[in-house]
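I have placed the structure first, in the form of structure tokens, so that the comments after it can refer back to it.
Note that this complex is displayed minus one protein chain, with the remaining chains in position.
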Amino acid sequence: MAPRIASTATDAVAEISDGSTILIGGFGNAGQPMELIDALMECGATDLTVVNNNAGQADAGLALLIKERRVKKIICSFPRQSDSWHFDEAYRAGEIELELVPQGNLAERIRAAGAGIGGFFTPTGYGTLLAEGKETRVIDGKGYVLETPIHADFALIKALKADTFGNLVYRKTARNFGPIMATAAKAAIVQVDEVVEVGSIDPEHVITPGIYVDTVVALGGGK
Amino acid sequence: MAPRIASTATDAVAEISDGSTILIGGFGNAGQPMELIDALMECGATDLTVVNNNAGQADAGLALLIKERRVKKIICSFPRQSDSWHFDEAYRAGEIELELVPQGNLAERIRAAGAGIGGFFTPTGYGTLLAEGKETRVIDGKGYVLETPIHADFALIKALKADTFGNLVYRKTARNFGPIMATAAKAAIVQVDEVVEVGSIDPEHVITPGIYVDTVVALGGGK
Amino acid sequence: MTDTRTTEDKLTRDDMAQLVARDIPAGAFVNLGIGQPTNVSNFLTADQQVTLHTENGMLGMGPVATGEDIDEDLINAGKIPVTELPGAAYFHHADSFAMMRGGHLDVCVLGAFQVSQSGDLANWHTGAEGAIPAVGGAMDLAIGAKATWVMMSLFTKTGESKLVETLNYPVTGLGCVSRIYTEVAIFELRDAKVFVRSVHGISFDELQARVPVELTWA
Partner (left out) sequence: MTDTRTTEDKLTRDDMAQLVARDIPAGAFVNLGIGQPTNVSNFLTADQQVTLHTENGMLGMGPVATGEDIDEDLINAGKIPVTELPGAAYFHHADSFAMMRGGHLDVCVLGAFQVSQSGDLANWHTGAEGAIPAVGGAMDLAIGAKATWVMMSLFTKTGESKLVETLNYPVTGLGCVSRIYTEVAIFELRDAKVFVRSVHGISFDELQARVPVELTWA
């Protein structure tokens, strides 16, 4: 199914409801779907589980969702930053649940969800606090931890361009979590700089095939 | 390390020795590294374990290696074809070991090797003959089989172009197993139509980064 | 041919392909197995905007290539040269099977040796003594898509039903088939029952007499 082309970011996130699990792309500002996050803020959905590499910074985007206690749980690799004060406060108040995951396991768990893998043995985290309570196994003399897929209801991601079939290309390190998050959500909502005609992205260069994309909104900008 | 640029296919496979495990790319003729397989035939290495989607066809390439009893074991998804007579004969004579793997599990096991994953639970094959003797598990009501990575000594693959750093691009469905096989072998040997200067492949379009490529040989041809 | 619930004539192979094509939802992502299912593509209309997947690494597969369009780097899972449609995408084998296994395809259409009343599928191996087994993508296809439909003749050459209580061929995938198109009837498997959607050249009662599972007229 060709994706829905939403007219605004608000329209794009309109179906997100309370209690949803949402994958949010981006690493630092690169690939962060700022406008979609702002629209999520406006739309009022609460009781959310959010998966992102970080836990929000300063007074914008994800940090505001956390400030407003709209996020009940965050799954991330690096919540603590110099300007993650809203997360810090919510966490210390016991008002947000944190599932801390090594970054590569986070990425692989998201990929596993998209790929229909039920679980996988990873060496990362073996013997550490983050493996506590998890199944472990020594394979060929090396220790591994069993990690499980992270499925989600929605993914909010940013790409450079989409064609009208939803095929995506990204830009430089802004690619980061986008391609795997698109595969792991029931519905991937993508903000792009522009939507182009089908046929204008070389099939060899497509990074996310349109099958993974449900909603696209063009927000201009970009280089 | 920038890859070695071999002058001939024979030169490219010179380090392959008896007893090696070799991943061979291709699906049908697309992406099949014919010249490298012919060179492997010439180089004399025997007692090989070969991983390929098929088990050779007619009187060429992999089929000849099997005919000459140079392959002690084959790991593949589809050995039986109308023209796989050399495999059929070796198999019925008990002179080749067959490990039959569903195609997607084969691909995922190769990827797992390259990605440092110790094993993964896949739903494919659950409840079938091909899961016999394997660990199974029901996760969220669905049955899964534990599959293990397939590591190899060498990969023989075909790409369209390499730059002098070994970055590869492929062509259409000839991409198939190449990108994952390159990651799963200690040494990936790649035949390409042409070797181009560094900088002439857009970093956004690289499919196999040069880190995975050990030897490149340019054989011309192509479109 | 029209989709009446009872016809005097059996369905031809083209009739079956046409019915399958008509049942595929608009905009669906579909994998058509090797053999009879491939024929379904001939009956898909442009309006349906169906995108075809081939497990050797492509979405947006076009018709079989002929003449100068034949390109050995562009083939389908049956190793037949095909073409590329606008909006196509290429990807490697692990990504392609992740797409299937991850449940992203809407429909997969396959041939079968047998289907059980609970939707177990047998289509990869006869289990015959001395047969060389080959599985290819059969097991991945069977369990990967949101819906797996089977096209097969309902009866063997010796008249046995291929819709069975329990498989006596080796399993390809358990509980995966939701619909079966045959020359004499179309079946839907849901709610632990076998519904008959239509009969062709046979009455419901005759059909029930020849098929060893309880049928329900849908």
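Quick notes on this structure:
Per-chain residue numbering starts at 1, and chain names A, B and C are given in the order in which the chains are listed.
Note that contacts are C-beta pairs under 8 Å (C-beta built on N, C-alpha and C of every residue); 3 or more make two chains touch, one makes a residue touch a chain.
Quick caveat, the model's predicted, so the values are computed rather than measured.
Interchain touches from the omitted chain, evaluated on the whole complex, reach A, B.
For the options B:G19, B:G44 or B:G199, the residue in contact with the chain missing from this view is B:G199.
Between the chain not shown and the residues A:V71, A:L146 or A:I180, the one that touches is A:I180. Residues of chain A that touch the chain left out of view are 27-31, 53, 77-81, 87-88, 91-92, 98, 100-105, 107-108, 110-111, 122-130, 143, 170-180, 207, 223. Summarising the interface, chain B meets the missing chain with residues 1-2, 111, 113-117, 163-165, 167, 183, 198-199, 203-204, 206, 209-212.
Note that in this section only the chains that are shown with their structure count from here on.
The largest tally of C-beta contacts between two chains is found for B-C.
The mean-CA centres of chain A and chain C are about 35 angstrom from one another, to the nearest whole unit.
Between the Cα centres of chain B and chain C there is a gap of 29 Å.
With centres taken as mean Cα positions, chain B sits 33 Å from chain A.
Under the contact definition stated at the top, the residues of chain B that touch 2 or more other chains are 108, 122-123, 170-172. Contact of a single residue of chain C with at least two other chains is seen at positions 58, 84, 90-91, 97-98, 100-101, 144.
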